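All protein chains but one are shown at their positions in the complex.
Showing subunit A:
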Amino acid sequence: MALRGVWQLQKLVVSYCNWGGSSRGIRAFMESELPALKQKNPQLEVVTELSRGQHPYLKGIYRNRNERVVCVKNMDPEEVLLNATRLRNSLGRKVVKRRTRHVTKHPSVQGTWTTAVKF
């Protein structure tokens, strides 16, 4: 998740509830794995929010002002870590199916072949 060396995920909002059972996994994640994640990504601003009575979610805010929200209710801490890592690993672009796996601005170096080209 770095476009030309620039990290794209700016802020990660971890929203949880301290009473509800669906937040159990994310509470365990916050105790066990969140500090390690913060340490590995010093460029990332991680914020924990308490929202009582709501299901927990992870919100990633990217440089292109795109927000990706992932609901983590009833998930294990390992799954929450996986989702957080996925948010950190991706660019903020909209996920669209591509026709090719190769993106280039200069498709030809030696000149595009036509039937008139003779070697």
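What we mean here is this: a contact is a pair of C-beta atoms (placed from the backbone, for glycine too) under 8 Å apart; a residue touches a chain by one contact, two chains touch by 3 or more; residues count from 1.
Rule of thumb we're sticking to: contacts and distances are computed from a predicted model.
**Q** Look at the options "Large ribosomal subunit protein bL21m", "Pyruvate dehydrogenase E1 component subunit beta", "MN-Hbbeta6" or "Glucosamine-6-phosphate isomerase" and return the one that UniProt uses as the protein name of the missing chain.
**A** Going by UniProt, the chain not displayed is called "Large ribosomal subunit protein bL21m".
**Q** Mind listing the subunit A residues that contact the chain we can't see here?
**A** Within subunit A, the residues that touch the unshown chain are 1-5, 7-8, 76, 78-79, 81-82, 86, 88-91, 95-98, 101-106, 109-110.
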